[in-house]
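Structure below; questions to follow.
A single protein chain has been omitted; all remaining protein chains appear in their positions.
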């Protein structure tokens, strides 16, 4: 996962603080590195490095972004131990038409094949990043035509996979979303300034108004004349937004495709209560991601919600090494049981998902050690049984406990008194029903033919995966 | 405020990780500096510096603490802009009887007078820290007697104010609490290892069992024969534990004097709902400290609890400067409204307290900007009208909005539709009723003659303040 | 300027320390950044960043280079304020034939034109670095042929300017020097291990034996079968090694093209004494670069050499800002007069060159302030009158004091009692006569048709400069 932003400064925007705040709001999407590219009308500044937004940008350097008319930003997530400053984005390349900067979120299914083909044609790569592939593809195709957007269209039509992209070329900010809309990309506005961001929470952070999402397959171009939309001539009949954004990844104060992430989780919790009730004294969530679902479960079941676990706010890097014993210690550093809420209680513990199962075991034991009488685990999504090929960093099938074991076996593995998952259909309805009007509204069909990629639960990948 | 720990390692304890985890659990009590002193039987190691626990201790240096038989630790809070590494604790001093190390939490009322007197007798000070005064006092008095504990008793009898202290001398860990018990200090045990810590959450962090609190006026000495208690010959008739620890300062998973902090806050919220009801759509808390009170309010009022505000987990240092406009930006970086929960809602916003009032205004406006129809502020404690002289960093009377303005005036200042505070008696009963058996239990009198220092609310200081 | 290395590890070489020591020995050629790329037979590691060798590589990370069979390293010099981590080298690119890594020292005259042409063909650039241009050129040309070396030859034949290059491709280390041999590149050997380095001092640092320099226009390929030489079919009739390497840039313990840098400077000083004698008490040099020339002057004149100026070894970064007053302070921090050697003395102060003249004025005044009676400046090279287009960072003509003013005017500017420069012919003879057999040997013609680029002195650029 990663997070992307783009800013069109119509003049007068405090560009450095605005871009800083937007990247900060997307920090949860990537903590490995970040960067900002800015165009002043004359030249391009690029500052990027490994580290958090707070580490990479400091007071003395940010002001140089203040005169920027266009800005592009990125927060990077990379698989562990593969950190290299060259992988940070935005990537800026200089070709025949001047510079092109690009930030990317998603994952290509045919990245290796595209890279091979481009290399055969003489293209040289410095990283294994999909962002670099996109830059080369777009450069190749836009060179063949005077219609820049048509060139981009030709380029992305060759790309199979999930992607949301922001680009900066002289005088233009461009937003692109794959034809299934698998990754989110929102459009915001404040006076005459325009914004693109992976999540609407980054728009809120600068008081910009959420205009709408970029549509699946849509290319938006923002220039001095405002926003121009270029829809895919062959509009897909189904949208396949990644449901895991709602389940776990996005920030709860974000809305994606008109659906409130918070509400989606709350409704999932409500549905879970209806589907898998159990007698208990309190309902608790694994903080912070499962808190809304736990509150929904509590509301629907009538069992009081309580904070059984407290999450430490001081959990940046710790000095602790990998290894099973160490991982346990990390969980202990991050999560603490509230004994007064736990002791002698029968607890329904709601989590958003179970991936490997190792953390769940540690947390259940933490509660038992603090005196819990019973721990009933309730998962606000179905078992994760299939690896994601579209940008969510799930492990291979071998390490997915849901792929290898029955629910009863998993229950034993995590030492719970009972275990239940939300059914796929129920999750689907809960998310779809969470139009951004708040919890408690009537159920409404948002989008008759809309739907989600739920491949991690059901294996129905929205396209063939031939690695 | 500060946090203190002491460890008696009976042998075999992984001393470095244990002390690290305990300090990490107390990080909220002081983020300005921290330190560890360790005694191996032969020599004393001292490592301390400005910064967070994660910054000061690193992997390569911690192992040198592993052979320690005794350890003393401290996290430091200091008033802004007064940071100096010499102020970090533990302080270690070498006198006629070898070394003495000391960590301190609290505030002396007669510190300046004691320092003057000691200076007149030839004592030299390197800081203005109360910890250094205690070291000199104790050194002076213990030099006059062969009974070390009696010397400590004579020393602390001269000290007026709040204090909890951990000390390390050759082969002994010592815990001290002032005669009114104003600051907390818990005793923990794991097998033959003994622990002292400001809050019980630090005991949980290392799986130690909370034995009890150090009693007001008690000196505890831990050595190879276990724990020895030395009670004050003249036991006070009232305890005066700082109620603000329950209201705001301590971690919710801590229990102090057998009272669960979480429950105290939850009960306060319940009482607030009974005392100051208002029609609304949702109840929300200012995260994280006011969340339990908001949940209690919601439970008692029957109005659903919702997460209207999300707190960013990436809020270490930011590049933002002081100043009113900047403070607003910092609040925006830390707190985000969940639009789906806020829009068109009448919101009851629960906070733990109002000190200056400036943040409350920013937060109310944040909710209004996100579409809140009404914002009713409910404070789970009385107005803060008097400065604290015992360790809580409240500003002078001039900056306490509760000291200068009526509740209606405050309401206008913070732009709320209505404002109500919890009454003093109700807070008292809510805290006292929160014995560590979980929310929802019957009300029980814990301690017939027990009571709290509530001077910040009512001006009844438990001793005369002649600065 | 920059420094480059390449290592062929035949097995058993302690590759991390070896490459570290070689880069450390070349640190004077570039302090802005550095990097190492290593090939293990399976994969390529790349570590590079802004900063000194000591900062970029640390103990915990270097061991990963130990298994490398091939290593490529670089120290970077960049013009002030243009620092960007993307400019650091080696650059590693992945194309149809796998990876290609490259490190570069020199400057292209037709870089912009080559870049334009390559961009028109679809090549994309991330930097304005000549190194990136070379990678694209070589990739393009080697793709057209199965003879890799022939491809490199075609590529470098298109490049006009000065360059010494080390490359790494699977199983091969390659060294390239431009057809005029303007930049140095030495070949070293230790057992079956082979080394390439900008200066022979880097070979000494790892006890490798200097085999010879790469010849002008030569391509050397080192693989499991040893070193293969590919000479340019059209060998140039003249060599045009940059004379400024001898005058100022290279380390005195280096030998380039069989000429000792130390001896070249010493002989220049001797020649200067013959050409521009003056009565004085002592001869002193501006440390460290002018010390050998000053000693040569002293020897030839019979006037004793003395250390009139001491250079501080603690001159890394200082907190001092740009600006004239500040520059003066920096000189004061770096150089101190030895009063006992200076007071009441008539001093001959030898420097290697005068570029802007500002430092010379500061140093003359420093000596006067310390009591010097007379200061006679003697420069061991001719006036710098023309900008360098081949890699030495001289300023534009406007800032070259030698381009704008007569010698008498310069003398006044720098407040010297007299001023003389070494004549061009004398410098030529002094350098050419300094074959690596030590000071004091007979004059020998090394290379009948050899000569140097002395364009900064005489404007005779060895090729047309059409920026």
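Each chain gets a letter, A, B and C, in the order it is written, and its residues are counted from 1.
Basically, contacts are C-beta pairs under 8 Å (C-beta built on N, C-alpha and C of every residue); 3 or more make two chains touch, one makes a residue touch a chain.
Quantities reported herein were computed from a predicted structural model and do not represent experimental measurements.
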Visible chains that the absent chain touches, using the contact criterion stated earlier: B, C
Contact residue for the chain not shown (choose from B:1, B:68 or B:92): B:92
Sole contact to the chain not displayed, among C:13, C:53 or C:173: C:53
In chain B, positions touching the absent partner: 46, 49, 84-86, 91-96, 100, 119-126, 135-136, 139-140, 143
Touch list for chain C against the chain that is not drawn: 17, 20-21, 24-25, 27-28, 52-54, 57-59, 62, 200-201, 204-205, 207, 251-253, 255, 260, 262-263, 288, 291-292, 295, 299, 304-307, 310, 312-319, 321, 329, 332-333, 336-345, 369-370, 434, 436-440
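Going forward, only the chains that are shown with their structure count from here on.
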Overall pattern in which the protein chains touch one another (line/ring/star/complete/other): line
Centre-of-Cα separation between chain C and chain A, whole angstrom: 49
CA centroid of chain B to CA centroid of chain C, Å: 61
Set of chain C residues in contact with two or more other chains: none
